[in-house]
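The structure under discussion is supplied below as structure tokens; questions concerning it will follow.
For this view, one protein chain was removed and the others were kept in their places.
On to chain A.
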Amino acid sequence: FQDQAEQFFRSGHTNNWAVLVCTSRFWFNYRHVANTLSVYRSVKRLGIPDSHIVLMLADDMACNPRNPKPATVFSHKNMELNVYGDDVEVDYRSYEVTVENFLRVLTGRIPPSTPRSKRLLSDDRSNILIYMTGHGGNGFLKFQDSEEITNVELADAFEQMWQKRRYNELLFIIDTCQGASMYERFYSPNIMALASSQVGEDSLSHQPDLGIGVHLMDRYTFYVLEFLEEIHPASQTNMNDLFQVCPKSLCVSTPGHRTDLFQRDPQNVLITDFFGSVRKVEITTETISLDRDLAGFESEFPEGELATEPLKYAEQLPVAQIIHQKPKQKDWHPPGGFILGLWALIIMVFFKTYGIKHMKHVF
């Protein structure tokens, strides 16, 4: 009984968010999109809804003309598992995946007309999972072959999130070459980080599929996906198991992790604290009867007023009207700065050459 009560107070979050980013463009980087989609699939399966997931894919692999099986992205060779599925919502795609947009999503400084599905509306009781994959180096991650984000910028973005109380706890996973360099500079509390390789090591890809012609996934994320497939929403597996996921014998690189900024012991942190979702369920025993006939609601709004004469459709190609269309006269605008400056110069030169006494002849 006390155990159950203790479990209730174990983690302090009330909602879960996930930001999943794939930063590589071009067909030969198929594996990065497959990485991100496999984490997306696991996170959706464990309960986080699409409205709480910000998925950023820098290129489209599923409907790429080079894909022999359109609308599919596979993670296992012989096309066993289609991680793209039938119910996917990508929030930022193609050219929208830029460093600026990524940092705006994290810090919440987004232009006012951005739709809700593209925002990270987290609060101080949210646990956020951030997964990034792509090509990286010592201290940076490359976005779409044209710009980079450095570990200092990322650490500062997380500090902004902490100061604005945009997260309760944050789990940062990165699968790139020299991934551990990206979490070296973090300095905000409550962040746990995992990387697929240490500084100086490359993260390797898993297996190619001869039918599709490219490598399908990276090793680290492949084994993380296999690990997550065993997890169900009620499982009690903790973070220490996730740290053991890909030993050097399987992954060739040495995965690393960083827990010094995290306040709880990783032993007590459940996988579902970040990959799953918390649902508030209230059980009630009273019956509520719903009225079958909802016509009462419909009668409340006013009728539109009827027209006095019949309305008609517009003519699609009114040739006579088009030919005799007069162009609308442009509104007169006062002359701009350049024209005024030019005229001022001309007048000044004129009076300088011919002397000021001519002015009385002008006016």
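The rule we apply is simple: a contact is a pair of C-beta atoms (placed from the backbone, for glycine too) under 8 Å apart; a residue touches a chain by one contact, two chains touch by 3 or more; residues count from 1.
By our rule, contacts and distances are computed from a predicted model.
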| item | value |
| --- | --- |
| Per UniProt record, name of the chain withheld from view ["Exostosin-2", "PIGT transamidase", "Sorting nexin-2" or "NADH-ubiquinone oxidoreductase chain 4"] | "PIGT transamidase" |
| Touch with the omitted chain, as defined above, among A:Gln236, A:Ser249, A:Gln267 or A:Gln325 | A:Gln325 |
| Those residues of chain A which, in the complete complex, touch the missing chain | 25-26, 60, 62-63, 69-72, 84-91, 93-96, 113-118, 144-146, 282, 284, 286, 288, 290-291, 293-304, 306-307, 310-319, 322-323, 325, 327-328 |
